[in-house]
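In what follows, a single structure is set out as structure tokens and then discussed.
For this depiction, one protein chain was excluded, whereas all remaining protein chains were kept in their positions.
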Amino acid sequence: MTSVSMTVNGKPASGEVEPRTLLVDFLREHLRLTGTHVGCDTSQCGACVVHVDGTAVKSCTTLALQCEGADVLTIEGLAQGDQLHPMQEAFREHHALQCGFCTPGMIMSAIDIINRHGGVPDETTIRHELEGNLCRCTGYHNIVKAVIAGGEAMAPGRAAAE
Amino acid sequence: MYDFNYHRPSSLDEAVTLLGQGEDVKVLAGGHTLLPTMKQRLAAPSDVVDLSRIAALKGIEATEGAVRIGAATSHADVAASGEVRNRIPALAALAARIGDPHVRNRGTLGGSIANNDPNADYPAACLALGATIVTTKREIAADDFFVDMFETALDEDEIVTRVDFPVPRRAGYAKFPNPASRYALVGVFVAEGGDGIRAAVTGAGPCVFRVPEMEAALGHDFSPAALEGIKVDAGGLNADIHASADYRAHLVGVMARRAVEAALEGR
Partner (left out) sequence: MNERPTPSAHKGAVHRPVIHDSAERHVTGSALYVDDMPELPGTLHIHVGMSERAHARLRAIDLQSVRTAPGVVAVLTAGDIPGVNDVSPVHAGDDPIFAEDIVEYAGQPIFAVAAETLQAARNAARLARIDYEELPAIITLDEALAAATDLAPAPELRLGDPDAAISASPHRLSGTLHVGGQDHFYLEGQVAYAIPGEGADMLVHASTQHPSEVQHLVGCMLGVPDHAVTVEVRRMGGGFGGKESQPALIAAIAALAARRTGRPAKLRLDRDDDMVMTGKRHDFRLDYELGYDADGRIQGARFEFAARCGRSLDLSNAIADRAMFHADNAYALPNAYVHARRMKTHTVSNTAFRGFGGPQGMMAIERAIDEIAFALGRDPLEVRRANVYPADGSALTPYHMAVTDSVLDELTEELAASSDYRTRRAAIRASNAESTAIKRGIALTPVKFGISFTTTHLNQAGALVHVYKDGSVHLNHGGTEMGQGLFVKVGQVVAEAFGIELDQVKITATTTAKVPNTSATAASAGSDLNGMAAAAAAQTIKARLAAFAAKKHNIAEEHVVFEAGRVRIGNQEMSFAELAHQAWMGRVSLSSTGFYATPDIHYDRATGRGRPFYYFAYGAAVSEVAIDTLTGETRLLRVDILHDAGRSLNPAIDMGQIEGGFIQGLGWLTSEELWWNDEGRLRTHAPSTYKIPTANDRPDDMRIAIWAKGENREPTIHRSKAVGEPPLMLAISAFSAITDAACAATGYRAFPRLDAPATPERILMAIREATGRAGKK
């Protein structure tokens, strides 16, 4: 066992883990942050996406130890009290979910897309950039709509440069 | 995943020392090849050396006639780099189409080429651009680096530190992605550089390879039409659940022509 410490959702978090412990298992089992899901084991489905130092990563393909000292943000860290993050609000309002299993990863990726582009990119770009997040229930229509609406709410009036 | 000893060296020297110890030591770059392999128990290293905290391995630098990319530079950083986009746009475009955004955020150039997956994109760029692979021991020409499926010229205790890509006069990459994994089912990188024209094919065979016949034809006439009628023998190509060898051979021709188009358009 090795000790690991990081900041998770703004709070210090530490624990004793095996080197093979994945970040997702550290979040789910050690910290009981079960909003981050595991949908596959081959880094495709994106249900496990969290932000590490501001970048979207698949927490099923990241060792907890690789995140020593990192700043980790999960779905549970987005809302400010009762106030949903604009992207959460957009997914809720636009019916961008059915079974909900992919939703946390989808939202974390969506925020990353908006952050990276400094605004809302065009729909084609959004769809391309959502390739790492699988949803089996919807046809992604409302998800894309929600990303656009959430992105606009995150940074009103800011379309992406490209 | 079996357990292992985890090391996080802060210098290359330390990393090289660690590589020399332990029974089966593996280098962890972005982890997007090694960790899935370990999860499937196709690899069970005794020790894992995480290179992510070695600053010397990161960064992109432009020199006279070349772009030097640190081995631990992520695909996302290569894709977004102004230097790469301006001087070798085909390489930036290649990086931008690897995997998905999360994979690009973590996966690295060094990790990709050191693994030499037959379906990886970067080996085609290295070979076609005539890149030099710089390691902790030496400099290796791309022609000598990619040996066979998952096999490179690297010694056990040798780490790729950066790759120097000569800036070509023009270059283009086209790939037919595996729809599920987005690895190259077939990818062709065509470049016209100082020592002529090189066309490298990934995904189709056990290891990235050049097609001299195409290179010769393009030397006379750098256009898609010059490649019409040039067929790659399906004999040595991969046949698997995703595509037959015949289909791959056919795609090599199509992707090569598209790579030339891309080179002519400068994308």
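Note that the chains are named A and B in the order they appear, and that numbering of residues resets to 1 at the start of each chain.
One rule holds in what follows: a contact is a pair of C-beta atoms (placed from the backbone, for glycine too) under 8 Å apart; a residue touches a chain by one contact, two chains touch by 3 or more.
None of the values given here were measured: they were computed from a predicted structure.
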| item | value |
| --- | --- |
| Residue touching the undisplayed chain, where the options are A:8, A:47 or A:67 | A:47 |
| Hidden partner chain, touching residue among B:4, B:146 or B:176 | B:176 |
| Hidden partner chain, touching residue among A:72, A:102 or A:148 | A:102 |
| For chain B, residues in touch with the removed chain | 1-2, 40, 176, 179-181, 241-244, 247, 250-251, 254 |
| Touching residues (missing chain, whole complex) on chain A | 20, 28, 32-37, 39-45, 47, 74-76, 78-79, 84, 88-89, 91-95, 97-104, 107, 124, 126-128, 130-131, 133-144 |
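Note that only the chains that are shown with their structure count from here on.
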| item | value |
| --- | --- |
| For the chain A and chain B complex, residues of the former touching the latter | 2, 18-20, 22, 41-44, 46, 49, 55-58, 61-63, 65-66, 68, 109, 112-113, 116, 129, 131-133 |
| Chain A-facing residues of chain B, complex | 1-6, 8, 28, 31-32, 35-36, 38-40, 48, 50, 52, 76, 99-103, 105-106, 180-182 |
